[in-house]
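In this view, the complex is presented without one of its protein chains, the others remaining in place.
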Amino acid sequence: MKTTRLEAFSDGVLAIIITIMVLGLKVPHAADLAVLKPLLPVLLSYVLSFIYVGIYWNNHHHLFHSTEEVSGGILWANLHLLFWLSLFPFTTAWVGENHLGSIPTAVYGFVLLMAAIAYYILQSTIIKQQGPDSLLAAAIGNDWKGKVSPTLYLLAIPLAFVSPWISHALFITVALLWLAPDPRIERVLVDKEKE
Amino acid sequence: MKTTRLEAFSDGVLAIIITIMVLGLKVPHAADLAVLKPLLPVLLSYVLSFIYVGIYWNNHHHLFHSTEEVSGGILWANLHLLFWLSLFPFTTAWVGENHLGSIPTAVYGFVLLMAAIAYYILQSTIIKQQGPDSLLAAAIGNDWKGKVSPTLYLLAIPLAFVSPWISHALFITVALLWLAPDPRIERVLVDKEKE
Amino acid sequence: MKTTRLEAFSDGVLAIIITIMVLGLKVPHAADLAVLKPLLPVLLSYVLSFIYVGIYWNNHHHLFHSTEEVSGGILWANLHLLFWLSLFPFTTAWVGENHLGSIPTAVYGFVLLMAAIAYYILQSTIIKQQGPDSLLAAAIGNDWKGKVSPTLYLLAIPLAFVSPWISHALFITVALLWLAPDPRIERVLVDKEKE
Partner (left out) sequence: MKTTRLEAFSDGVLAIIITIMVLGLKVPHAADLAVLKPLLPVLLSYVLSFIYVGIYWNNHHHLFHSTEEVSGGILWANLHLLFWLSLFPFTTAWVGENHLGSIPTAVYGFVLLMAAIAYYILQSTIIKQQGPDSLLAAAIGNDWKGKVSPTLYLLAIPLAFVSPWISHALFITVALLWLAPDPRIERVLVDKEKE
């Protein structure tokens, strides 16, 4: 299968995930400002998940930058990642509706953790297919972000029972980590392509 | 019509089907773990249907691998397949909400059966258009999977009234059958293209 | 704007319309066959609307077959068509939930009529842009289908108050009219392109 078709399908799924999450913001029947107050945590968890899906969409592109054909293994590793991402609308709405309660927060963290693991599996599958000269392996280097993120999610799950705010602080930290521009990766890619 | 546009439209529909199925996971109002228990069968049937749509997406690609133009017959055979696949979110949610009850399981199997028949019609229409030297006909060979799958669905429908678990075991068996890598087909395609 | 981007956007909207219509099939809470009975008219109106969206998708492709750039006028004529098509999920569900009642059937016919008019406006805008040698004008010829369809919708609206069944018979007639292969159009297009 051509990489372009897999990318187009994944983009389609990500576009739908990022958009239907807004359906979690239930339209209130009254027209006063008070009805917006319970929607605030839903909106905040929507913002966080929106950024997460954006990060995944952006990174997904980097993954397939240097692959032209995808094997059956990559295809299913990619669907596995999309599966965990497709649960975001559910966990986002649940966390929001319950004002960041402990159990919804822990479940939110669990789905983030599983998505991170699925991403790692997908990345490893592509590197394995590319062989020892893998452009992707060179680009990600020691992949410290890819190792720190699941560790922080893993911490956030039990900490949700101490205080969900700690967990959400950790989720936001990870998001900021990925949002910060990382010129090194793009430079490596550009350098490698020039060779 | 160009095959690429038909593929892009089908990919779009499949991406939406695979994603809106998650709306069947109704967001609970309470925040304790007990509310997740009734969601477990919904999640399990979601996983199964997710894999099924993934398999159809993957196979759909193989179907159109060697066709460049599509006739009106192929176009409608393809829409017929998409119609049955579009019922997956409904049957998936119904099976899940009723803890794998007999009737929902039988209806789930019926929709799987109709999708398999629609797939077979689409495949035959393409082979007929390609003529006696059909690359697709050579690639699928005796098509034992395409014959075993509807047979197992047909068995699963009445067996749902004995025990829905038998039916679901059959559905999972068919899914595993298609998930298992089938290097033979890809080899035939590669060989044929080299000629 | 390139025609390809307009086609991709329209395909996206049509793919979503054709798929979210299935959300009109509300998942019943009980697991017996009796709960499927009230869903039958919803399913039937879903089938009809699915075929209609399929026909529009197919015809939409023909419209843009011979245009490479689109003007602002074409762009908005196309969005106008998509607007009326986007109301299909609403009218389909309303007709289905009310067992083909008179008013929902008349409204269903009205939206079909407006979509047909929007299609005619889009077609005329493209022909005007293409000028006197318009390939599209030659291909559609006297456009008898494009004239008969809105006439039948117009008849179906008042007749819904006599009997909704007459209206639905008319809707099905129009669908069959367009489903029937029309080799003449494709031949003209092929002939013209050869010149």
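Letters A, B and C mark the chains as written, and numbering starts fresh at 1 in each.
Here is the rule we use: contacts are C-beta pairs under 8 Å (C-beta built on N, C-alpha and C of every residue); 3 or more make two chains touch, one makes a residue touch a chain.
Keep in mind that this is a model prediction, so the values were computed, not measured.
Asker: Among the chains present, which touch the one that was left out?
Answerer: Taken over the complete structure, the missing chain's partners among displayed chains are A, C.
Asker: Can you work out which residue in C:P28, C:P104 or C:P150 touches the chain that's missing from view?
Answerer: If we include the chain that is not displayed, C:P104 is the one touching it.
Asker: Please pick, from A:L14, A:L81, A:A116 or A:A156, the residue that touches the omitted chain in the full complex.
Answerer: For the chain that is not drawn, the touching residue is A:L14.
Asker: Sort through A:L25, A:L44, A:A138 or A:L177 and give me the one touching the missing partner chain.
Answerer: From the options A:L25, A:L44, A:A138 or A:L177, the contact with the absent chain belongs to A:L25.
Asker: Which of these, C:I55, C:A93, C:A139 or C:A175, touches the one chain of the complex that we don't see?
Answerer: Only one listed residue reaches the unshown chain, and that is C:A93.
Asker: Even though one chain is hidden, which residues of chain A still touch it in the full complex?
Answerer: Missing-chain contacts on chain A: residues 7-8, 11-12, 14-16, 18-20, 22-23, 25, 27-33, 36, 47, 50-51, 54, 57-58, 61, 179, 181.
Asker: Need a quick check: the contact residues on chain C for the chain that isn't drawn.
Answerer: 1, 5, 8-9, 12-13, 16-17, 20, 23-24, 72-73, 75-76, 79, 82-83, 86-87, 89-90, 93-94, 97-98, 101-104, 107
By definition in this document, only the chains that are shown with their structure count from here on.
Asker: Are the interface residues of chain A and chain B largely the same numbers on each copy, more than half shared, or largely different?
Answerer: At the contact between chain A and chain B, which are copies of one sequence, the residues are largely different (under half shared).
Asker: Indicate the whole-number Å distance between the mean C-alpha point of chain A and the mean C-alpha point of chain B.
Answerer: Those two chain centres are 27 Å apart.
Asker: Where does chain B touch two or more other chains at once, residue-wise?
Answerer: In chain B, the residues touching two or more other chains are 8, 12, 16, 20, 23.
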